[in-house]
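To keep things clear, I will list the structure first and then write my remarks on it.
Here the complex is missing a single protein chain, while all its other protein chains stay put.
After this line comes chain A, so read on.
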Amino acid sequence: MGNKNSAFTEEELEDYEDLTYLTRREILIAWGKWRGLVGGRGEPDKISRYPEKDVQKLPELQHNPFRDRITRVFSSLKDSRMSFEDFLDLLSVMSSKAPLQLKAHYAFHIFDYNEDQILDTEDLEVVVERLTGDHGLLPEEKNKLVERLLEDTDLDGGGISEEEFKHLLTKCPDFIHSFRFSV
């Protein structure tokens, strides 16, 4: 990677290491990737914001059915743009060292399509739709699935709240293995 620390001061690197779950090496790789993604407009810095479409070119996000939700959730100003620090946030939550509760928190917001802090029928329908892609489940199967989901996980009626969601995910051992990627 050439001169490794040309873009970061030692203090900046330490700060990033402290505030995220990434190691120094991962941060530098992330910087390289970021420059590749947004690079065409001259030397990028760490605060300027770039449109979401550029970030969605990242290989891990390119074919992800939830990529627009991901970039929206991690965008700090919700202006459909992301900065490098938002990108680091994303990588940090997705790293294997992030704890279950944190991932569950973000997963909840990613699945909450209408952003009303509750996973109700509408949100779940969107989730199922995106997960099956065009390899259909028939519409009545999808409805049945959403019904079963709500039946199984909803403890108090009215949709799945964030607490119920977190409690649910403690019973799913695969979540931590599937909800991650690394640079």
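One rule holds in what follows: contacts are C-beta pairs under 8 Å (C-beta built on N, C-alpha and C of every residue); 3 or more make two chains touch, one makes a residue touch a chain; residues count from 1.
One rule holds in what follows: contacts and distances are computed from a predicted model.
UniProt lists the omitted chain of the complex under the protein name "Transmembrane channel-like protein 7" (options: "6-phosphofructo-2-kinase domain-containing protein", "Enoyl reductase (ER) domain-containing protein", "Transmembrane channel-like protein 7" or "Aminotransferase class I/classII large domain-containing protein").
Think of the hidden chain as still there; on chain A it touches residues 12, 15-20, 23-25, 46-47, 59-60, 62-66, 76, 83, 85, 88, 94, 102, 107, 111, 124, 127-128, 131-137, 141, 144-145, 148-149, 152-153, 155-158, 168-182.
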